[in-house]
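Excluded from the complex is one protein chain; the other protein chains are retained at their positions.
A, B and C are the chain letters, set down in written order, and residue numbers restart from 1 in every chain.
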């Protein structure tokens, strides 16, 4: 059995994310967003990051507000249930942050190109749109077989892909379930892959279902145990979406000053995971817990 | 609940596969090969089929020997544990059957192109090889971003994709597990998708694990209940590979005459599924059954 | 359950947003494959699904396909009830493949700025050179507008939003008119209508311009013209938008019990 890849959140982030790294995170779009990892990036004052994702709900806005971001490669940056995200708006309007404008399809093809080890992927989207003006990764090409005009989408290779999952073993073999978004391609494309897991389980648990492995251990550099690490986003099998947090964040992020207060309370002054969960509070956690359990029918992987 | 899509094998094949159809089958390469469906194609004397696959073990050889095939688009046609397949050799050497020479990668990209709705996919394989001489679906192109020489692989859209799975509901929602091969892209690319299932289960069973659905019911035209329908290939969770059948087939297929005898016994004179299984025999079936069961750890899909 | 619905349905007041959602829902035919966008379209699909289009299939960009309504109220497509007993949980790319193949019948998108050819801007008010307001961006909207067989735009009717020419095309409509989509290489589709809080505009099949075809109850043509930034053409026959019926209102209250989206 190879050596354990289990790290604390602090160690994993400080070791594998550098200032200037290109980081993919929030790849399931609305579910399983690695908020705990994102907050650690802010706490460690990482700088000049490039953020990669389609839609990562409010996590990108928090990282921008935290001063970590030089560039965003994304399809949508906002607050899914309230609309605009204010740190992002301010950063782009002030010219402090660069944006490469994607659609969900162009972003998934950028990552899939890298996952497949080719420099681009063809698509039929965005033709005639102005995405071509604010995304140098898009060019029109002619299909060598049909003569059709297509969009060529250049590969994006994240230095680090961080995903939140339900369970993993110490070697980084991870089970993830729910909607997948662009998670598979983001993991395959990432040079380093960091797994944040609700639960660390014996290898046997993971091995009992190799189809549910989102990325195998040999492609993973670190595993971090962070229960409720996806909060306030929903994590299938673990907890529901904490809508109130997103509504509160909308209000808090309206001005740099109120965002600073929010950040002090929810990130800077948070000592550890236990402290974070105390701030969320037991009542709220109870409300978010899964009420109607639905266990998957087993599949037999015997021989 | 939409109407049932459950058909007998006879009905499903006669209704959805026409003479001249392009049919993808054997997409997991060595496991879950839909032999029962292939034998029905032979029994119904389908003609001028185009077969699509990477490696489909001996099923393609049987269909060629059955006189069903005008063209093969494949990476490898043989008998996995014995080597050459003789009907295929004879058909190509005599010029009776056309072949488009793929590699596993070019075939998976052909189907993925169709699955994604684009006319081609780029790859880095086969450059300098003679696959370009015997496959008009390959052309070299220049990457518009890097200037690299790449292989463009044109899309293949099967008229019908037939897959063997462990369980499905009557609406065609199917669970499949084990190695996937090119199954996902073949299903997404197929105009019609036929599911052959070891077991027909209540919809609730499938709904308990939407991540294990290989192709959703709305993309499926027919479901067929065929226990042991993958025999002699292995079906994870159901039965092991029947090596002796493959060795016997090697011998039987050496001459057209001995193949005709084999075909009479194993296909033409087989009345129904029960008759087929009687010919396999209870002893052999017992030997092939799963001995060491390993049930997947459950995932909670509740809310 | 049934009796509760009947009781609620007696209250036949409705909000402008409920009217918009109802108008959108009625555009979904039974058995259609619907690519469901964020926010109001979520409700529109639930409404159609639970009334006249029980066999419609809902496709959600983050990797969900549903053929039943979510069992509980949801504020967004990623809410766990929307994953519960889904027909399929998969990769975004697989669903984008359905779109590119031309298997999606209809898609719904919102916008911040629309022009007379149905081009949508959700990226940059003021354009990229002189950014006045940065909006969230495309998400899947550009893909839906590019690739669905038809798409429907839902937005608030204000002069600053209904402009002659959008500052930035996030989601292509008919560009500069007839033939533009074919010319740029888009394989199909186009915006068939814009549903607003005042009325409904539909794309004229000849000119591809968005023309007024329906006015909501209590709204005047003048009001709509005053809130439109281009010289709005009128359809030969302009209808009055039908109001939500009692069943529709009951369903809307069931799916949005707090009125988060429709109050």
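The rule we apply is simple: contacts are C-beta pairs under 8 Å (C-beta built on N, C-alpha and C of every residue); 3 or more make two chains touch, one makes a residue touch a chain.
For clarity, every value in this text was computed on a predicted model and none was experimentally measured.
Among the chains on display, the ones the left-out chain touches in the entire complex are A, B. Here one chain is not drawn; of B:127, B:200, B:221 or B:280, the residue touching it is B:127. Per the touch definition above, the residue from B:39, B:167 or B:241 contacting the chain not shown is B:241. Contacts to the hidden chain, counted on chain B, fall at residues 28-31, 54-55, 74-78, 80-81, 83-85, 88-89, 92-93, 99, 101-105, 108-109, 112, 123-131, 133-134, 140, 148-150, 177-185, 233-234, 236, 240-241, 243, 290, 292, 294. Touch with the hidden chain on the side of chain A covers residues 2, 114-118, 173, 184, 188, 204, 207-208, 210-211, 213, 216-218, 301-303.
One rule holds in what follows: only the chains that are shown with their structure count from here on.
Steps from chain A to chain B, minimised over paths through touching chains, total 1. Distances between chain centres, each the mean of the C-alpha atoms, put B farthest from chain C. With each centre defined as the average position of its C-alpha atoms, the distance from chain A to chain B rounds to 36 Å.
The distance from the centre of chain A to the centre of chain C, with each centre set as the mean of the Cα atoms, comes to 28 Å. Centre-to-centre spacing of chain B and chain C amounts to 40 Å, using the average Cα coordinate of each chain. Within chain A, contacts with two or more other chains are made by residues 123-124, 148, 150, 177-178, 180, 236, 240, 290, 292, 294. Residue positions 79-80, 83-85, 89-90, 93, 96, 99-100, 147 of chain C each touch two or more of the other chains.
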